[in-house]
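Every protein chain except one is present and positioned as in the full complex.
Here the chain labels run A and B in written order, and each chain numbers its own residues starting at 1.
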Amino acid sequence: MRYVLNRVLQSVVVLFGVTVVVFLIVQLVPGDPIRIGMGTRFDPEVYEALRRASGLDRPPLEQYLSYVGRALTGDLGVSFRSGQPVSHLIVARLPATVSLAVVGIVIALLVSFPLGILSAVRNGSVLDSVVRAASQLGVSLPNFWLGMLLILLFSSTLGWLPPSGYTPLTEDPVEWLRRVIMPGITVGVVAGSILTRYVRSSVLETLSMDHVRTARSKGLPGRIILLRHVVRNALVPVITVTGTQIAAILGGVIVVEVVFAWPGLGLLVYDAVRARDFPLLQGAVLLIAVVFLIVNLLVDLLYAKVDPRIELGGGDG
Amino acid sequence: MSERARNVGGVTEPDLDGRRSDHEVDDHDIVIKEGPRGWRRTVLEVVRRPVAVASLLILVVVVVMAIFGQWLTPYGINEVNISRRLEGPSAQHWFGTDELGRDILTRVIASASVSVRVSVIAVAIALVVGVSLGLFAGFFGGWLDSVIMRSQDVMFAFPEILLALAIVAILGPGVTTATIAIGIVYIQVFARVTRASALSVRTETYVRASKSLGAGPLRQMFSHVLPNISAPIIVQTSLSLAFAVLSEAGLSFLGLGVQPPEPSWGRMLFDSRAFFQDAWWLSVFPGLAVFVTVLACNLLGDVLRDVLDVRGAATTRGGGVR
Partner (left out) sequence: MSPAALEVRNLSVTIGQARIVRDVSWSVAKGETLGIVGESGSGKSISVLSAAGLGPASARIDGTVALTIDGREQDLLSMPGSQLRRIRGRRLGFVFQDPGTSLNPMLTIGRQLTEGPEVHLGMSRTQSRKRALELLELVGIPDPERRLKSYPHELSGGMRQRIMIAVALACDPEVLIADEATTALDVTTQAQILDAIRDLQNRLGTATVWISHDLAVVGGIADEVVVMYGGEVLERAETVELFRSTQHPYTRGLFESRPHLGERVDQLTSIPGAPPDPRATPPGCVFWERCQVRGDKRCRTDHPELVETSPGHWVRSFYTMSGADPHQDTASTVRPLPWKEHR
């Protein structure tokens, strides 16, 4: 319990910091954020309304508190550019991004774990060399380039898959799959490559540990040794890395959505940055950061649960 | 009662179970260990590996392109020639032409300059600030450590690209903003690596010895601790350079980094978005340039990590701003 409490407390502190940073986004803008955000659609009346609504004329501390207060109730302000409530805009885009992120994560996990384990177990073999080379390539690959290459191959040349657009899963699963597969691969490849290397190195390290030697000395069959003594132990440190890779995926989603014109949160963020629509940007950034915080917290808790050496009970062994 | 081990003829003596020789065959693991490495040895070890040599060659080519690019190109960087727009690779234009008839090979070569500039400066920023923070945090510990690490945690809560985008939104798109953004984002990696190493080295005898000789904390940190933890920092620098190039390309691809008329690989990809599906050379070559450069840096970093025997110098978690 003590560990859990500590961890949650830490998350809360970080969350506080996050809100400050998000809040600062608007504060640090040199010039008048509203004017910048409105850009060419400047209208004095709308400007005044926005100014009063956003409270930018009040002292910073008061602004911060009111921002956080409203955020907690789901009110993330109003977009400078379109005048629409930020929360509405964000929620509308969520399903597309969730689809993409989940597919990306699944692909990354499905590829990295088996390959990483196999590569480590057959260290020095041809398979190992191929996996290592491939993961090194994957890590260095710009994901936007990969996306474009995939489009070139599967859309322009082969004509199998549509190059852009989104169909909700609920509407048409087949069409959904056809559209999500290329962006999903693009998102998953990089994270998958990084994960493969971590999995491989963790398994390699575990293989040389004493308890594996003990397991061998017990004459246990190879399969049991691998599953119960090697993989189980090796994957525990990988859990935390998986958490950070999910952050990578959340980040990668932004660029990939731009490449594939995928109407998700990432594209929204991109448009907000280009238009310098600060409330929209703040809202989206806040949401993504919070999601990431929660994911990390869950990952850490999972880690603690799986590794018996971490005292959840709070007592001394 | 003195305990002086007997020493015969200059040969250091092990205790019965000890090992002091450079050549040892341990009962429990058959490893022939060798002595410690010096700088010369490190370089020799690196050059021994073909992968490292190839990477170094590629990087040298990139740097040469960056510095001497303008004299190496067959055409002008912004030499427009509408009559020859969107032509595929040919004898006159090895990489083809873009939508304005500009030679792509020329632009690819010229783009090296900004990539090298941005990544070097960004990493320099991250290195100086990050290593300092890490040293202070690791060395002093206590509340300073907590404060620094907590603030890093907060930064860590944002995916890298998001942070960079936020900074760009605040300051407006451009090369300078991109450089600053990338630099700020990578501070935490250097801070972490430095802190971890500093923590482990802080209690070493030579540090305490310097303290007893009157060295103040700053001197201890920079003259004694820093040189001895240089290995992981070096490895991290190489890896961060790789991802800085990637990040610059990514930001430029989003139109938020390098602005025209300055050429940049990422920007070329951005410009090609409308046409690339019918003109593959528009996207393949610039992207290839980024890929190869990043790959070379990464491979070099891996070799360095092996040679310098560093563990845990992480690839930046997101693999760059992309």
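Rule of thumb we're sticking to: contacts are C-beta pairs under 8 Å (C-beta built on N, C-alpha and C of every residue); 3 or more make two chains touch, one makes a residue touch a chain.
Worth saying up front: this structure is predicted, and the values here are computed from it rather than measured.
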| item | value |
| --- | --- |
| Omitted-chain contact residue, chosen from A:41, A:88, A:122 or A:213 | A:213 |
| Hidden partner chain, residues of chain A it touches | 209-211, 213-221, 224, 228-229, 232-233, 236, 306-309, 317 |
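Quick note on the criterion: only the chains that are shown with their structure count from here on.
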| item | value |
| --- | --- |
| Centroid spacing, where centroids are CA-atom means, of chain A and chain B in whole angstrom | 23 |
| For the chain B and chain A complex, residues of the former touching the latter | 150-151, 153-155, 157-162, 165-166, 168-172, 242, 246, 249-250, 253-256, 266, 269, 276-278, 280, 283-284, 287, 290-291, 294-295, 298-299, 302, 315, 317-319, 321-322 |
| List of chain A residues in touch with chain B within their complex | 10, 13-15, 17-18, 20-21, 25, 28-30, 136-137, 139-145, 148-149, 151-152, 155-156, 163, 190-191, 193-194, 197, 241, 244-245, 247-248, 250-252, 254-255, 258, 269-270, 272-274, 276, 278, 281, 285, 288-289, 292-293, 296 |
